[in-house]
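For this view, one protein chain was removed and the others were kept in their places.
After this line comes chain A, so read on.
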Amino acid sequence: MSACLDIRDLSAVLPNGQRVLRSVSLSVQPGEVRALVGESGAGKTMIGKAVLGVLPSSVRIVEGNMKLEGEDLGKLQPKARRTLIGARTALIPQDPLTALNPSRRIGPQMTDRLVRILGWGGEKADTRIRQLLDEVQIRDPDRVLKSYPHELSGGMRQRVLIAAAFAAEPRLIVADEPTTALDVTVQKQILRLIAELQREHGTAILFVTHDLGVVAKISQKVSVLYAGKVVEEADTAALFAAPEHPYTRALMAATPRYTDPFASLMPVDETVLAGLAAEIAAADQAWRRPHG
């Protein structure tokens, strides 16, 4: 059985030639949750956007390939690629406010997409949406479907977006820091919801986050990213038990623990970062040689 998502040696550059993704390889098996951790600017979101085909126009993919359920995205015509990505993937975005159109009611926003992707009639789509709203524990679907986004709370909006992401039964969902913009108390519920729906629907998730606590809770596999490069990749349990790369260890040491809230926070160790910088410089050097 082929992987749900298979990225091989993906490199992307900015117009000034700087690499933002450095030969990234990672795969997500069907029904698996793969976490992508790293600090901000590490390129986590960039990978998600590359998969979904919405990279900023300034970023250019120069090498590598991405296969979505065995289909090489780079070899498809743009239109066929859009259709494939539209049907097989979905996004749970970071900011639930800007991800919903403020001037349209929730109902039509959600059903339109199903009609578009699955070619369903309006009524069938409506039934499906209500079913999903129930799954994300929205108890008054009538009110929610008639609301404008600003009339709902942040947690409610994120629930709506989760329901929308799962509604068309995609094979892969990219969750881009879905809990970062939320209240801490709501974060936990949302995380639990995503995990629950993921299990029931058997959807593979590429879970982008900077929060190791979240990684431990939700994922089976982890890729640790630094400066657009995968520095370590492992099963979640193995990674937490015995992190191999010094950066991963430093990252874990920098995570605050609830068991000892008064311990002072540790920044990532300087020598580790210096080692990483050298590693990346060497990799870039090696990469440039054949690529001019």
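To be clear about the criterion, contacts are C-beta pairs under 8 Å (C-beta built on N, C-alpha and C of every residue); 3 or more make two chains touch, one makes a residue touch a chain; residues count from 1.
Going forward, contacts and distances are computed from a predicted model.
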Tell me the UniProt protein name of the chain this structure doesn't show, selecting from "Fe-S cluster assembly ATPase SufC", "ABC transporter permease", "glycine dehydrogenase (aminomethyl-transferring)" or "Cytochrome c-type biogenesis protein CcmF". "ABC transporter permease"
Touching the left-out chain: which of A:R22, A:R113 or A:R128? A:R113
Full-complex touch with the removed chain, picking from A:A50, A:M66 or A:I85, is A:I85
For the chain left off this view, which of A:R104, A:R143 or A:R288 is in contact with it? A:R104
For chain A, which residues lie in contact with the unshown chain of the complex? 52-54, 82-83, 85-87, 89-91, 93-95, 98-104, 109, 112-113, 116-117, 148, 150
